[in-house]
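One structure below.
One protein chain is absent from this view; the other protein chains keep their places.
Then we have subunit A:
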Amino acid sequence: MSLNVAQIREQFPILHRQVHGKPLVYLDNAATTQKPQAVINALTDYYTQCNANVHRGAHYLSDEATRRYEAARKTVAEYINASRQEEVIWTSGTTEGINLVANGVAQRLKTGDEVLVTEMEHHANLVTWQQACKRSGATLKVVPINEDGSLNTEQFHALLSENTAFVSMPHISNALGTINPIKELTAAAKAKDALVMIDGAQGVAHGAIDVQDIGCDFYAFSGHKVFGPTGIGVLWGCYEVLKDWPIWLVGGEMIATVSYQDATWGELPNRLEAGTPNIAGAIGLAAAINWLRQYDAADILAHETALLARATQLAEQTDGLTIVGHAAKKIGVLSFILDGAHPADIGFLLDKQGIAIRTGDHCAQPLMKRLNVPGTARASFSIYNTLDEVEMLFEGIKKARLMLA
């Protein structure tokens, strides 16, 4: 069965609005995805029917809110195939998840230790490790990419050593769309006794994740990139690693006992979740996952593959257009530059035609420098985009070029 995209679009109210008097063509999905009515309803319903603080009230609503909130954790745990629910830590997003882990790693690193990241990092998975290394005296090693934007796996293996304490890499690159062979690379890193983290911000948007199959220690993602609300994210960590992970924020919820001079910490997941959590966000994210799960993963993949294939074909037929990143394995992203046109001009003239893309460095300044481009224009696709929209993108690019010529 193939995906009924028209039926999917019906469920996204925002896709029916106009911008600059034109129907919206939303191709900025790598930045954030739109929300289906099911997610909007879950948020409204929570605040209309159920709002209360969790884990502490001795009343009806608090019990119900707690039940829904913990059920959301279970939904996420199942979706990513965590072996235990306590492995799912709520965060505000990918960035916080990586910071939580980097903060713990920094406390354990010593001079001579090495941390491995890649040249294709989003700043969230670079600055965190760079600063953790600076604080601890460890060395940051950066695995290069190949000219096509794929990871240089030979160099990855070459840079791994007995000194490698930690490896963090993206599942999928937000700037290039490259899918990394994370399972194979994780196995190689684990063979050297390194801990492995996957930045799953883009990975989670393009198909079900199986953290046990990947074999990593940590996997972080953001709810807003998978049709859920902003302000909620997930850090998954393997129980054995997470259970005595250095505490992060301290305060309510995460303690066991407190005296004026001392405190002891609670159990997972609470010990890493200080303060009142984003209850509505967690429930909204679970609604997003439940919404997504009704579709067949293979159908989604086939649809997204077709969108990118058509976009790539049209891009290759466009004179003076250079695709940035054409790894054999990629998804969701067409990054490009045009001769004689700054990405900002392209983005602006597309916007006027109702087409939303992103332009700039995509929070990956070192990568742009490495690729020797000032930035790119990036169209990124999701489940609700159509082949017609891909055609409209290229009509839009044609018009922009004419105006800039």
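Here is the rule we use: contacts are C-beta pairs under 8 Å (C-beta built on N, C-alpha and C of every residue); 3 or more make two chains touch, one makes a residue touch a chain; residues count from 1.
Following the convention adopted for this analysis, contacts and distances are computed from a predicted model.
Student: Per UniProt, what's the omitted chain called: "SufE family protein", "Ferredoxin, 2Fe-2S", "Amino acid ABC transporter ATP-binding protein" or "Membrane protein"?
Tutor: "SufE family protein"
Student: Would you indicate which residue among A:Ile14, A:Val258 or A:Met403 is in contact with the undisplayed chain?
Tutor: Touches the omitted chain: A:Met403.
Student: Any idea which of A:Glu64, A:Glu78, A:Asp210 or A:Asp345 touches the chain not displayed?
Tutor: Final answer for the missing-chain contact: A:Asp345.
Student: List every residue of subunit A that touches the chain not included in the displayed model.
Tutor: Residues touching the hidden chain, for subunit A, are 20, 341-345, 347-349, 352, 359-360, 374-375, 399, 403-404.
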